[in-house]
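Below: the structure, in structure tokens.
Every protein chain except one is present and positioned as in the full complex.
A, B and C are the chain letters, set down in written order, and residue numbers restart from 1 in every chain.
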Amino acid sequence: MKQRTLLATLAAAAAVLTLGCASLPAPDVLDAQADAMIKASFRDQGIAKVDRLNRDLGQKACSSDKAPSDAVAKQIEAESLASIKWPSGGQYLGDWRKGEKLAQNGRGMTWTDRSADPKSNGAQCYNCHQLSKEEISFGTIGPSLYHYGKQRGVKDPLAPESAATLQYTWGKLWNSKAYAACSNMPRFGHMKLLNEEQIRDVMALLLDPQSPVNR
Amino acid sequence: MADPMRIRAQAAGDKTTVRVLMSHEMETGQRKDSSGKVIPAWYIQEVSATHNGKPVLSAQWGPSVAKNPFLQFVVKGAKAGDKIAISWLDNRGDKRTDEATVS
Amino acid sequence: MFTRRQMLQRSSAVVTALGGLGLLPQAAQAAFNAPAFEAKTMADLVKALGVSMPTESKDVTIIGPDIAENGAVVPVGCASSLPGVKRLLILVEKNPNMLCAMFDVSDSVEPSFNTRVKMGQSSNVMAVAITADNKVLFSHKEIKVTLGGCGG
Partner (left out) sequence: MNTKKIIGLAVLACALPAVARAQKTAADGIAEYRKMLEDGNPAELFEAKGEDLWKQPRGPKKVSLQACDLGLGPGVVKGAWVQMPRWFADTGRVQDLESRLVSCMSTLQGFDAAELIKTPFGRGEMANITALATWIAGQSHGLRFALPQGNVEEQRFYELGKRAFFFRGGPMDFSCASCHGEEGKRIRLQDLPDLTMNPGDGIGFAAWPAYRVSNGQMWSMQHRLNDCYRQQRFPYPGFASDVTVALGVYMGVNAKGAQSIVPAIKR
């Protein structure tokens, strides 16, 4: 009887000790645990495979509530800029009407989408940006792009003085991280979300003086 | 059988406001499933209400009434303790009746 | 106030009782007016209902929001202050079939009903009142349906 009580007391003390001693692992251990947890929690579904969890340098560096160091940010931006594919034949502009349709369309790349072909994707612009005054349902994660071309003085997108704006805009759409390492904006060209033709159409929407963005 | 309705009937003076939620798909017949097949129309067509057994309202609905329909109306002369019963009938012939006591 | 469970128990008990006595209220209802619900234009609709074209009236009220965050559920109401209203209708002009709901008004209910409808796109929404002497009156309002969410 006495021994049993003693044992019980010991067991209880041990339990308290274990709990008391248990402490939070170090931050880097938690990082590793989180990666393992994420890996174990997801599975393939349709076009959305688990390899989407393999992060590149930029994704990894921007996976925290703290910004990456200046050196890392510069490296991401430089690598991103170098990766930009400039438009074939120097042709930057397509059809703004198609661009507006793409801007309205927020579909693509989810596990319920059948194909990852850019042709089945939207450009999602209105999700995060204001673009025209006609569409009142727009997001505010990104800045307003209303009068995007007009504000940059683009009167004729094909004129030489428009070249720098055209180039920057193309680069931003192709790989937004070239200009801000942890930009919230997807890398439409780089990640094959839109093809060249679609990006030309979105370019036209942003820069054509006749488009609803600049009217 | 369909899930029960939620009926709230609340008297204020000599008027009773009745609020009904019905559990129903209200499928329009205009949508397609993931394989491209048209999902057949399935919706409540007739709704009726009684106050202490006496018919007070009948309505006809089309498929454009929203899924899990809501209906609000006011019965004159109903008082606390009275019974309000609601019935619906859909285009497949399914039906359901539920009753609430006026509070 | 009853708890929900009490109410549900009551509800199912009543169904059995009423059903057993053959007293389910829908037995008393008129047949479904399919042509009215299939009408694509106002002309087809009034023909199916056997009434004349409606005229605008401030004695008929349509209630609804100016903007619907989602077209799948749009709260709308119809009401009339006219004496002798026997029917109230809710219509969405740009839906594939414009008639949404038709309420037969008795002396025991107020000529005022609220429900929720689906709207495929921004549209004019109407309330139509038909009186016992076959006057057909309407009021309307524009409800804008917005695109929302991520869209995927």
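In this text, a residue touches a chain if its C-beta (ideal position, glycine included) is under 8 Å from a C-beta of that chain, and two chains touch if they have at least 3 such contacts.
From a predicted model like this one, the values you see are computed outputs, not experimental measurements.
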Chains in view touching the one left out: A, B, C
Touching residues of chain C against the unshown chain: what are they? 4-5, 8, 56, 64-70, 72-75, 116, 124, 140, 144, 146-152
Residue by residue, what part of chain A touches the chain that was omitted? 19, 22-25, 30-31, 33-34, 37-38, 40-45, 48-50, 52-55, 58-60, 62-65, 109-112, 116, 126-128, 130, 133, 136-141, 146, 177, 184, 186-187, 191-193
Could you pull out which residues of chain B are in touch with the chain that's been left out? 3-6, 19, 21, 23, 25-26, 66-68, 70, 72
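To be clear about the criterion, only the chains that are shown with their structure count from here on.
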Testing understanding: with touching defined as stated, what is the shape of the graph linking the protein chains, line, ring, star, complete or other? line
Suppose each chain is reduced to the average of its Cα coordinates; what separation in Å results between chain B and chain C? 12
Using Cα averages as centroids, what's the distance between chain A and chain C in whole Å? 45
List, in ascending order, every residue of chain C touching at least 2 other chains. none
Given the complex with chain C, which residues does chain A contribute to the contact? 104-110, 112-113, 122, 124, 126-127, 136-137
Which bits of chain C are touching chain A when the two form their complex? 144, 146-152
Contact set on chain C toward chain B in their complex: 1-2, 4, 7-8, 10-12, 14-15, 18-19, 23-26, 28-30, 32-33, 36-37, 72-75, 77, 92, 95-97, 99-110, 112-119
